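One structure is given below, encoded as structure tokens.
In this view, the complex is presented without one of its protein chains, the others remaining in place.
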Amino acid sequence: MARTIALRLLQGVVVVYVVVTLTYVTLQLAPGDPFRRTMDQQRVSLEDRARWLAERGLDDPIPVQYGRYLLGLARGDLGRSFVDSRPVRDILLEAIPNTLLLAVAALIVDFTVGIGIGVVQGTRPGSRRDDALSIVTLTLYSMPVFWLGIILVMFVALPIDWIPTGGARDPILFGRQSLLDVVIDRLRHLLLPGLTLGLVGAASTARYQRAALLDALHQDYVRAARARGLRERAVVLRHALRTSLLPVIALFGMSLPLLLSGAVLVEQVFGWHGMGWVAVDAIAKRDYQVVTGAAILAAVMVVVGNLVADLLTQIADPRTREAS
Amino acid sequence: MSPVVRRALRQARTRSGLALAVVLGAVALFAPALTPYDPVEHLDPRDGALLGPSVAHPFGTDDFSRDMFSRIVFGARVSLTIAVVSVLIAISAGTAVGSIAGLAGGAVDAVLMRVVDALLAVPRIFLVLLVVALWDRVEVVTLILILGLTSWFATSRVVRAEVLSVREREYIGAARALGLGRMRLFFRHVLPNIAAPIVVSATLGVGHMILVEAGLSYLGVGVRPPTPSWGNIIRQGQEWILPGAWWISLFPGIAIVITVVAFSLIGDGLRDALDPRAR
Partner (left out) sequence: MTLLSVRHLVTSFPTDRGPARAVDDVSFDLATGETLGLVGESGCGKTVTALSILRLLEDTTAHIDERSTIEYAGRDLLRLDRESLRRVRGAEIAMIFQDPSASLNPVLTVGSQIAETIRAHRDASRRDAMARAEELLRLVGLPDPARQVGAYAHELSGGMRQRVMIAIALSCEPKILIADEPTTALDVTIQAQILELLAGLQQRLGMAMMLITHDIGVVAGLADRVAVMYGGQIVEQAATADLFRHPTHPYTEALLRAVPRIDRPTTRLATIPGMVPPATSWPSGCRFHPRCPHAWDRCAAEMPPPLPAGGGRVARCWLIEEPERRAS
């Protein structure tokens, strides 16, 4: 276990380094100067421009900025927003919990629905039920996640009062509300965004689970289990399903980048002020410092997620445990 | 015809996918001939803004009185072109890097794959957003380049794996013993044998790219109005849902689903045909 954690930590460092290097290499190659890039060209005097650049350290040569950024990163400093000079770390740390909430909700939907459908399909391959569900998963898988969100808003949120069309919480709730009210309020705001992000992922999970289960059902140990007179249910659940979950756990790790990408889009649809929303907002304001920070943090989240997947796999598959 | 292709075509779903893709390609190609209205020009709003679907306007009109059907058809042209070209770039870059890593081995391979793994860890949208934020001025050509150059990582891993397995086979040793130069070796002996999984990757990649481009255009970062892209039309339509103009956002999404389904069917069919375990 320690080895796994150490390896992922190392990977995290490499990932961050690569992203930062990519950023500054691109900056070096990109046309336009930092001032034009970050502010709309208005009638600004040369001195004001020079001062603006100097304040942000943007008048130094790019390699210098690169070094400075890396050093800052080692201290956990992600720089400051070009727009309001707030530390990027603070801006993002405010937004990350919302994204995490959304991601967790989506993952719950993804894996319960996805595994459920995959198992239903895998136990009766070639049946009409299987074919019908394949069409469903293919369609879901091919849908743009933001469009699904809009469709759900149109056909679910608009007709049903109780389900909000956006936002992470009711703006009119005051501090007096009980904990239960707050929780319920958060949940009903989380419902559609979580469902949107989760269903698209579920389609992919279902396809994977179906294949994994079919594969497991053809293994020798399943036949051996039947030969022992175990009930069919035990054979499928305890033997085939158990081992078929292993690749699905691995899938969890691989699906994280997609999940976070989807989160950016879903946050736009529902006005959910998470990391993605902040990043897109920053692009409109040409604040690439914030976008860089968001990209770095997103990558780190993926690495952490992969670590979780590794640990889960070690728990589930004794063959992958480190020799004691 | 390659036995793989034949086996793929034997599946109904590959044929359906191919049929759909051909129709879509034709629509994209012959867009001007299919659309009676100009997709971009703003018309007099009193003439017919926000009309629901009708015989004259099968997909309705938007707030600028533009015919949605025409916009969506032209959107096909835009989105498909971007997707196909950027996938070609991604495949080329991925094959190049993967082959170099696989053939060179050693330190080169290790470093390249570490970098690729790192880049794979960054969610694609964040990567593209980052590059777009840094590059500042993004027209369609730049967009295609950015999309292509941020999408080659997975392909390079696949190619590297294939190259590694092909490298050890006897005919490579035989060819090298005959004194074949390295470039010749690659193009005539290695490449044809790794081509099949690359084609699968490319086909499925077009589907993914359509979704990525749509997402970016929806965010306002990809294709910008007035040029129609399915993604930015959906964005435009989002404002009009509450007032009740449901058709603006709905139809482009259906178009995307159909397109992605088509390429997924073809890609899946090809991939199953390649699978040695004939099921």
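Note that the chains take the letters A and B in the order they are written out, and that residue 1 is the start of every chain.
One rule holds in what follows: a contact is a pair of C-beta atoms (placed from the backbone, for glycine too) under 8 Å apart; a residue touches a chain by one contact, two chains touch by 3 or more.
Bear in mind that the values here come from a model prediction, so they are computed numbers and not experimental data.
A.B. asks: With touch defined as in the header, list the contact partners of the absent chain among those displayed.
C.D. replies: A
A.B. asks: Given the contact definition stated above, which residue among A:230, A:254 or A:308 touches the chain not shown here?
C.D. replies: A:230
A.B. asks: Given the contact definition stated above, which residue among A:47, A:84, A:220 or A:322 touches the chain not shown here?
C.D. replies: A:220
A.B. asks: In the full complex, which residues of chain A touch the absent chain?
C.D. replies: So the residues of chain A touching the unseen chain are 217, 219-221, 223-232, 234, 238-239, 242-243, 246, 316-319.
Basically, only the chains that are shown with their structure count from here on.
A.B. asks: Which positions of chain A touch chain B when the two form their complex?
C.D. replies: Against chain B, the touching part of chain A is residues 11, 14-15, 17-19, 22-23, 26-27, 30-32, 36-37, 138-139, 141-147, 150-151, 153-154, 158, 256-261, 264-265, 268-269, 276, 279-280, 282-284, 286-288, 291-292, 294-295, 298-299, 302-303, 306.
A.B. asks: Going by the contact rule set out above, which residues of chain B touch chain A in the complex?
C.D. replies: It is residues 114-115, 117-127, 129-137, 207, 211, 214-215, 218-221, 231, 234, 237-238, 241-242, 246, 249-250, 252-253, 256-257, 259-261, 264-265 of chain B that touch chain A.
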